[in-house]
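The complex is shown incomplete by one protein chain, all other protein chains being positioned as in the whole.
Chains here go by letter, A, B and C, matching the order in which they are written, and residues are numbered from 1 within each.
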Amino acid sequence: MLVARRLDEEAIALQRQGVLPAYAPAKGQEAAQVASGAALDLNRDFAFPTYREVGVAVGMGVDLAAYLASHRNIWHGGLYDPQSSRLAPLNAIVGGPVLHAVGWAMGAKLDGTGGAAIAYFGDGASSQGDVHEAMNFAGVYRLPVVFFCQNNGWAISVPTERQVAGGSVAARAASYGIESLRVDGNDALAVFEATRAALERAREGGGPTVIEAMTYRMGPHSTSDDPGRYRTLEDEQAWAGRDPLVVAAQQLTAEEVAAAEEHAAAVVREVRESLVSLDVRPGEELFSFVYREPTKSLLAQQRAWKEHLDA
Amino acid sequence: MLVARRLDEEAIALQRQGVLPAYAPAKGQEAAQVASGAALDLNRDFAFPTYREVGVAVGMGVDLAAYLASHRNIWHGGLYDPQSSRLAPLNAIVGGPVLHAVGWAMGAKLDGTGGAAIAYFGDGASSQGDVHEAMNFAGVYRLPVVFFCQNNGWAISVPTERQVAGGSVAARAASYGIESLRVDGNDALAVFEATRAALERAREGGGPTVIEAMTYRMGPHSTSDDPGRYRTLEDEQAWAGRDPLVVAAQQLTAEEVAAAEEHAAAVVREVRESLVSLDVRPGEELFSFVYREPTKSLLAQQRAWKEHLDA
Amino acid sequence: MPELSLQKALNLALQHACEDDDRVLIFGEDVGTLGGVFRVTDGLRAKFGEDRVFDTPLAESAIMGMAVGLAMHGWRPVPEIQFDGFSYPAVDQIVNQMARMHYRSRGVLNMPITLRLPSFGGIRAPEHHSESLEALFAHVPGLKVVSPSTPSEGYHLLRQAIADPDPVIFLEPKPRYWQRESFDPTEPVEVLPPGTSRVVREGKHATLIAWGAMVARCEQVAELAAEDGVELEVLDLRWLKPIDTDGLAASVAKTRRAVVIHEAPLTAGLGGEVSALITERCFGDLRAPVQRVTGYDVPVPSGELEEQYLPSVDRILTAVQTTLEYRRG
Partner (left out) sequence: MPELSLQKALNLALQHACEDDDRVLIFGEDVGTLGGVFRVTDGLRAKFGEDRVFDTPLAESAIMGMAVGLAMHGWRPVPEIQFDGFSYPAVDQIVNQMARMHYRSRGVLNMPITLRLPSFGGIRAPEHHSESLEALFAHVPGLKVVSPSTPSEGYHLLRQAIADPDPVIFLEPKPRYWQRESFDPTEPVEVLPPGTSRVVREGKHATLIAWGAMVARCEQVAELAAEDGVELEVLDLRWLKPIDTDGLAASVAKTRRAVVIHEAPLTAGLGGEVSALITERCFGDLRAPVQRVTGYDVPVPSGELEEQYLPSVDRILTAVQTTLEYRRG
């Protein structure tokens, strides 16, 4: 969790320094992200992130510089290998990837490979038709999928109470015949336990679960956002005391915290170095990954592109 | 209701005779349709139908030949005036028009004109993302809209239990903070009362309601469908005893039934005559209603079309 | 040799694809128990079981989103969307997800998905059941788009589409479902790569370019024109992405005149692309601008007006005449 926090801070610093053009801070959501990510069985499960999931990447042990490469504008989906890291490419369509988790879970059910899928999404995403369709499909087919909603109070400038009619994403689950629970999203242990149990139940054929992790986005929506336009300092301060790192630190000795800080600093140093030294991808790659084999017309376009480069 | 049943039968006969190219029978759903349609205040409310709503048209007093003109392939949306009849044009996109009802209801709320919207949709439609988005919006804004779901057991060949996870569309409402009720869709009085009350509550600022009218599609999905492929005769017979017309007839004297039959026969005769004698619309109309004023390019296309006609 | 309808040929292609590759999955609204509203999936559930051939709830976005997830898991999904006009709710999953997942994942994740889409008009159907979406899909990087015009072409192109490692939109021309042809689907044929067209009829005075049900209409036109001594070449474009630019250029280099025909509205239809490609490649050869005969820029009308909307034999003949009589102004 400390790694996620320090990395988040570093990413914001890198954005200020002009290394990252933009970044979506996860501050405040580290417990929800890291602990749920750590609950996956990386041999079998698969996670479907949004664009604000650095903590999940930390929890799953994904190559963090490769993850942040997306924010460095190097490759939209990041540079990590989604297959071996069990984390789908970053996805910026709010709601859309939740359906992929459902499809993946059906795949796992069909061939008995036994893993479970976990879909990350926000309170804002819960309004999207795709999320409803995903829960309904998961309920009808009883698929091994965990819907992990980080209810961080805000979808950019819109607060949950003007986003989620009825007030609770978890409550939606029951109407699909799906298990659900709300968990304190700032309590890492509670998140870990809830996610672990839901994944296990899913793998064992117990069907889907909706977990609504109640948390708070302590920073701006993104580095170009100005929360002062839509929420008050009091609103922010009300949650400051519930900072997941403060909660976690209370369960640790001073030495443990110091060791964790040291570890985090070392990780961040390393990630920073790799990230900064990442090369921009060669322009050829514009054309390489559109199809498994480029079409004739695409090859012609690639040739034209190359001529301009050489000219 | 008898009018709706006899008209439905007539429409099927007309389809067999080649007058209507296709038709979506409403048999079995007359109570749900006619009684809910009759509950509208035609001075203020507005209804949003699907493609299987002949009974709603009957209940609302819409010009029935103009309604059936859609099935005679004369004009997709029918020939009735949606504005004065308070019934939106027929809509064949499953789920889509439910959002229009929400928008219309917001319009009514904003200018205080005071009417309520009613959206018709099926159990199958409840799976669509649009229906979820519609309920969420209605819940967030507390709009004067009634979501009227005819759960007729089937979406073409898919039974409700493999369509609606959790088993109940009405149950979804609670999770949006919306009032809801299930009603015996074959009991005209119950339907009328539920709809009337929900519309009234909506008009008075009480917010949206989901009504799930439990009914049964006694005929095929459409005249080109073959229910024998997906359901048994026993399934159909289980509902035969609950035919809404049988239920209604029990509350009437033999004379009343005879009078109703006579009235229905007269109406059907008249509708049949108007429908059969309707002229096909002139080809010019291809171009007339695309924009309020046709564009230059469209006028050129119309000229070319005319030259071919005249040639 | 058996006589097969297009509908039956497609059904066989699905059956053989399922037999050859047990990662092939077939799903959509009413494709299982019912066998599809056009019966293209008829009998497949009985043959391959509920796991391989299944009905979905009524949600097109979910059908395509699920296909993406299944492909990420290593399956080879062959979803159906019941009619052309109902693919609009799934456009986000098709464009933003299916078409890009391979790219987004830098080639790690494959999307061997074939979306079967009963398409085009000509059966006097209700609203939204007669749409032509090829221009929309052809514009999207990462998609391939194909449409057969005969039963044998249907069989082989569908096998090819399913075997293709990339997402393919397979547009089935509804009015041709019941067209019959004698051919033996088990007989091996040379598989030409995506982006190869087919000369249906040779000619020298002008080339008619079409796909789907319009190919047969162009053959009719060619018959009629032949009576007047005008020999029209008819090109079945088949692949609408990638487009066979070489095939177009070869034909037009010979005939020097071209008419492109489609059912979709004129503006920003695929006819513009075909016209531009031909002009770019054959400017010196062309004796007249490429003519377009298309649906008008109006929504597909109700059945009673549909024939006035679709490119008619007459309208195509007029365009042929225009190109033959064209004099540089």
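We take it that a residue touches a chain if its C-beta (ideal position, glycine included) is under 8 Å from a C-beta of that chain, and two chains touch if they have at least 3 such contacts.
Values in this document were obtained by computation on a predicted structure and should not be read as measured data.
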{"item": "Chains on display which the left-out chain touches in the complete complex", "value": "A, B, C"}
{"item": "Selected residue (touches chain absent from view) among B:Q83, B:Q237 or B:T253", "value": "B:Q83"}
{"item": "From C:G28, C:G142 or C:G203, residue that would touch the chain that is not displayed", "value": "C:G142"}
{"item": "Residue numbers in chain A that touch the chain omitted from display", "value": "21-22, 51, 70, 72-77, 92-95, 124-125, 127-130, 155-158, 162-165, 224, 229-230, 280-281, 283, 285-287, 290, 295, 297-298, 301-302, 305, 308-309, 311"}
{"item": "Touch residues of chain C, complete complex, unshown partner", "value": "61, 85, 88-89, 91-92, 95-96, 99-100, 103-104, 127-128, 135-136, 138-142, 241-243, 264-265, 267-277, 279-280, 283-286, 288-292, 296-299, 326, 328-329"}
{"item": "Chain B residues touching the omitted chain (full complex)", "value": "46, 75-77, 79, 81-83, 88-89, 91, 93, 96-108, 110, 117, 129-130, 133-134, 136-137, 140, 285, 288-293, 295-298"}
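Rule of thumb we're sticking to: only the chains that are shown with their structure count from here on.
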{"item": "Of all other chains, the one whose Cα centre sits farthest from chain B", "value": "A"}
{"item": "Geometric centre distance via CA averages, chain C-chain A, whole Å", "value": "38"}
{"item": "CA centroid of chain A to CA centroid of chain B, Å", "value": "43"}
{"item": "Chain B and chain C: spacing of chain centres that average the CA atoms, whole Å", "value": "34"}
{"item": "Of all residues in chain C, the ones touching two or more other chains", "value": "57, 59, 61-62"}
{"item": "Contacts with two or more other chains, residues of chain A listed in rising order", "value": "129-130, 133, 136-137, 140"}
